[in-house]
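All protein chains but one are shown at their positions in the complex.
Entry: subunit A
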């Protein structure tokens, strides 16, 4: 019994020691009570050096918490218990959160450099007038090709994916909205189509493509493409940038008839408390120099035009990630569809995945 008690005492002492250590580590990172900003962001989606710079400049401490899906973040905020000051949902989630009254409107008078943002990236359908959100990064859905197997210029349109010479050579990202979306786009229809007949036609068109489809995969697609496993892939521009960093034979094309435009946006959820810190941070990130540094680190396309001017010419003029204005204009942002339509998309997509060649 004595031994048990002394063991328990040793464990308690260890716990206290660890608690003290953890506390001092938190202090070393600059946590000092109320002077904080709770930022919920995707993993590795901001340059850590920028956070350090912000802390040094303003004296606020940034608590960075990471999430891995829009839905997980939404649920955490909705059920309460968190105290995020800023978070970074994708465009359809902004619309959903706005409709659920989970967002605090931006006070534009406190934002200094709003003019830094390009007109193309503001005032989109998910948040008219940018009442609640500022764009953080944006990108497209497109086609990645490997120049070992496909000649540059061979792929220009979505319909090229149906050519029989690419038999068993295309990988698709596992996402109902995107796969159904490019089929709709290839037919000249909107990616936000809700008409069941049109959707059925888009699915039938996809079925014809299935001999070409090598696999429908999730995140592993990056690894496979980097390892020359497939000639073509349909994926988002951000993922494409990651692949291209690992394999110089890969290139990215946004089909000329337009595609999906996605935005990740900074919003203030209703759980926010530290408003001074929030606006200081928003102004800090909007600053052209900081936004350029962040874009350089993350590697996605920045909506901050002033920052874009500071990026190297090779990046600025890269049609892969900053496509021509008319392609952007032709592209659509996903809108938050009714649950019934989302169900229809998912069902049709599942049928396509199970279709026997």
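The criterion applied here is as follows: a residue touches a chain if its C-beta (ideal position, glycine included) is under 8 Å from a C-beta of that chain, and two chains touch if they have at least 3 such contacts; residues count from 1.
The rule we apply is simple: contacts and distances are computed from a predicted model.
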As a check of understanding, state which of "NAD(P) transhydrogenase subunit beta", "Chemotaxis protein CheW", "ABC transporter permease" or "Lactate dehydrogenase" is the UniProt name of the chain not shown. "ABC transporter permease"
Touch as defined at the start, partner being the missing chain; which of A:83, A:175, A:194 or A:283 qualifies? A:83
Candidates A:22, A:57 or A:123 - the one touching the absent chain: A:22
Per the definition of touch given earlier, which of A:35, A:63, A:159 or A:320 contacts the omitted chain? A:63
Mind listing the subunit A residues that contact the chain we can't see here? 1, 3-4, 8, 11-12, 14-15, 18-19, 21-22, 25-26, 28-29, 38, 42-45, 63-68, 76, 79-83, 219, 222-223, 226-227, 242, 246
